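The complex appears here without one of its protein chains, the remainder shown in place.
Per-chain residue numbering starts at 1, and chain names A, B, C and D are given in the order in which the chains are listed.
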Amino acid sequence: MLDPLALAVAWPLLGALSITLLPRWAAHLGILAAVGATLSALGVAFAVMDSGSLTSELGGWKIPLGIGLRADGLAAAFLAMVNLVALGVSIHASVYFADSKARHHFWPLWFLLWTALNALWLARDLFNLYVTLELMGLSAAALGALSGTRESISANLRYLLLGLAGSMTYLLGVALLYVAYGSLDLVQVARSLAPGPSSAAACALMIGGLSLKAALFPLHFWLPPAHASAPAPVSAALSALVVKAAIYLVLRLWLDLFAGIANASAAMLLGLLGGSAVLWGSWQALRAERLKLLAAYSTVAQIGYLAMFLPLIAAAADERGRASLLVAWVLLALTHGLAKASFFLATGLVQKTTGHDRIAELGGAAQSLPAATFALGLAGAALIGLPPSGTFFAKWILIQAAIASGQWWWVPVIMLGTLLALGYVFRLLARAFTREPTPPHFVTSARAELSALLLAVLAMLGVGLAARPIANLLGV
Amino acid sequence: MNPEILITQMLYGCIGLALFLLGIGSFILHEGLWRRLIALNVVGSGVFHVLVAVAYRGLEQTPDPIPHALVLTGIVVAVSATALALAFGRHLEDQNDHA
Amino acid sequence: MRPPSLLCLLVPLLLLALGLSLGWALGDGLKGYSGERLAEVALELVPESGATHPVTSVLLNFRGYDTLLELAVLLTALLGIWSLGPAAPPYPPPGLVLASLVGWVVPLLIITGGYLLWVGAYAPGGAFQAGAMLGAAGVTLTLAGHPTGGLPAEPWQRLLAALGTLVFLLMGLGLMALGSGFLIYPKGIAKWLILIIEATATLSIGVTLIAAFLGGRPMSLRNRSR
Amino acid sequence: MNLFLFCFDLLLSLTLLALAVAALSSRDPRRGVILFITFGLLLALVWARLRAPDLALTEAAIGAGLTGALMLGAARRAAPRFDSEDSR
Partner (left out) sequence: MADPYLPLAIVLSSALPGALIFFLDEEFHRLRTALNLFGAIFKLILVGWMIWGVFHGHVYLSHLELLPGLELILSADALSVLFVTLSTVLWLVTTIYAIGYLEHSPNRSRFFGFFSLCVSATVGIALSGNLLTFIVFYEILTLATYPLVAHRGTPEADRGARIYLAYTMTGGVVLLTGAVWLQTLIGPLNFTQGGLLSTAPESLHPQFIWIFFLLLAGLGVKAALVPLHGWLPQAMVAPAPVSALLHAVAVVKAGAFGIVRLVYDLYGVEFAYGLGLLDVLGAFAAATILYGSLKALSQDSLKKRLAYSTVSQVSYIALGASILGPIATIGGLVHLVHQGLMKITLFFCAGNYAETLGIHQVSEMNGVGRRLPWTTLALTVGALGMIGVPPVAGFVTKWYLGLGAADAGAYWAILLLIASSLLNAAYFLPILYRAWFRPPPPSWPEEHRFPTRLETDPALLWPPLITAVLSLGAGLFAAAPFSPLEWVRLIAAREYGP
């Protein structure tokens, strides 16, 4: 019996192991494994689209005893996005790391991270989630430190330690749930969950621990230095995927596990943190002096939007409103994943060409890399939420829900956040239009530049206009 | 359930919680890699302790093997993370030396 | 750099409050404990798992997937450590007494490891404990001045470190290819499959722990990349 | 109810807490690590009492032993390098 879910986890892991054994062929094996992993993940997504959610019981044991994997629409949507982004990052990295000493170390760690990500979307066992979180945290920190600079090592050490604290907190929550409900399976626990001190405490611990990993304001302080100092392809993966994984889990637990006890005031608290993150992150991005720092703060803001959905989902009048908010959440998250990855990859190209990423001194450099600048522009537009990106439609639905539920105060936050985003993106793009002539060719290094550009195009044109199939995938 | 077992579970469980909180507090309040790593390991021990405590089902009965397996996994994960963090720290010190 | 004193006061208070509510939550959970079922199910099915020791059956059969990923975590840590730089210089050679002590301790640890591995099928013990013994042996060797803690050259180290995960994964995939399903052991040979996995995992755990203790990548790779 | 056992439990627990506090509040890294190792060994003992001998073994070997060795090793290696750096 072929198990597509297990395959989606096994492919990248196999890639990591084979590269560990044969480091000389890292780049070739890497592309091979990347393509395989992406195909298997897309296979899962299509299967889910065809026949609804898939479940498998690993080891052949019934679920509370064995570990279950599950791909529902939400997981499948993220799985597809993450693997596409990861494929793009891999192709880019094959150029980026081609003549760097770090290449021996990048590939196996990168595939371990990929394994963790795929395992995380598919997990439905609470303790298994803990293991994937740790795998993700360790590999992400190790990857982030690959640039070898002092800042990168100390920032990623901090990230590693905070991540550990976060996942330990999460694990304590899991322990409390096991005590009270005697199961580790997300669905089973959710079914028997009853309001009370133990479920409330578990909820607070698990969501709190994950918020730390998701860099939700005010626990975001570790993110900008860590993401800004990593090598560009790694930053792309960290900002686009790793943080996304944690916030995805927040939503997943919130909606699936704690649906019975998650009340409006807790949701409002998370929403307020999200709103503050939007304003604070955007403001810091506007003031950032370095391109990668700008991108990192923009991630803080985007995570804020994702948290802002929670009070609105709680206040949604009917199932239809809830469903459309959920779709909007996914649109925003997917668009941000693609756009932020592209943004960082393009930033890496600029940094490699100019030797630095100080915004004030970029002029002309951007001009000499039309494709990368174009990717920056498109990705930036998608981050702002200009149509027809997914962010635009997501914000539309968000504002609509805010007005409909009477929580009008989110509207100025969204408006202001959008304008600030506009400011920080165009502060950058304005430097692309200098008087220097462009080089004769649009593309100079096809693999490196086109991977960034394609991700940006997907972010701008793919996700938003594909809202219908995504909604179908989510089953709403 | 046997009250004696319940009391034992509760006692050790609370100790586990206390360890967890002590560790977290120390983690927040103290700078320096050493102290933070020790703090994190105490945090981990606390969580594991809770799990071991709830697995206990009396001296005569086989304890619940599931939490035990979780703790085993957890210990290995914790040592991996500690080793990695120490390597980070050592590298930082090296860079300080060369600087 | 001391944190402000307000924090020093506030954090303990907050933690105390948190502790009280957590304690309450734990008590509430324990009293309403309805989780006997899973433990019962697990204990009941132990004989079918291919190991008679409950913890081993949970680790390697019921929740084998967790253990697979956990081995991957171990590998990640090692690769991360290697990525940071070369190993630290070796310890100075020990005095005569210590050296002869090491000569006794190391084989003893290795034998204990082997014993624990074998016994794990039906009594406390298993891959992790055995691996830890191997690790301890390597650490002892390192402390005694052995530059690589008894580990072989770098390619072999890579192989040994990845072996546990690789065998585990390939076994899962192979079983799937043979029509059994990912990590579903056929009843008759489960015992042997578990033993193979445990043996390779023991090697990997031991090697990884020693290599992590050395704290950097082996010399040969350093030479090549320079 | 077995009062003797309960007192034993209480004593163990309090010692465990005290060791943890000592390890956490120590300012000297090496002392802190040694206290932490002691804490780990005691924890292993407690787990043995809670009928978890596997865990006790693992905790003693990995949680206390190897983690402690890692920390001590790192501490020991860091120190001489500082010295040699100064004397150069």
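Just so we're on the same page, contacts are C-beta pairs under 8 Å (C-beta built on N, C-alpha and C of every residue); 3 or more make two chains touch, one makes a residue touch a chain.
Because the structure is a prediction, the values reported are computed rather than measured.
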Shown chains that the omitted chain touches within the full complex: A
Selected residue (touches chain absent from view) among A:Phe46, A:Trp283 or A:Phe426: A:Phe426
For subunit A, residues in touch with the removed chain: 320, 324, 327, 370, 374, 381, 386-388, 392-393, 395-397, 399-400, 403-404, 411, 415, 418-419, 422, 426, 430, 433-443, 464-465, 467-468, 471
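We take it that only the chains that are shown with their structure count from here on.
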Contact-richer chain pair [C-D vs B-D]: B-D
CA centroid of subunit C to CA centroid of subunit D, Å: 19
Subunit B and subunit D: spacing of chain centres that average the CA atoms, whole Å: 11
Chain centre separation (subunit B, subunit C; CA means) in Å: 16
Contacts with 2+ other chains: residues of subunit A: 127, 131, 134, 138, 141-142, 145, 153, 172, 176, 178-179
Per-residue multi-chain contacts in subunit D, two or more chains: 54, 58, 62, 66, 70, 74, 77
Subunit B residues within the subunit A interface of the complex: 13, 17, 20, 24, 27, 33, 36-37, 40, 43-44, 46-47, 50-51, 54, 66-67, 70, 73-74, 77-78, 80-81, 84-85, 88-89, 91-92, 95, 99
Residue ranges of subunit A in contact with subunit B within the complex: 127, 130-131, 134, 137-138, 141-142, 145, 150, 153-154, 156-157, 160-161, 164-165, 168-169, 171-172, 175-176, 178-179, 184
List of subunit C residues in touch with subunit B within their complex: 1, 3, 7-8, 11-12, 15-16, 18-19, 22-23, 26-27, 30-31, 33, 35, 38-39, 42-43, 46, 54-55, 57-59, 62-63, 66-67, 70, 73-74, 76-78, 80-81, 84-85, 88, 128, 205, 209, 212-213, 215-216
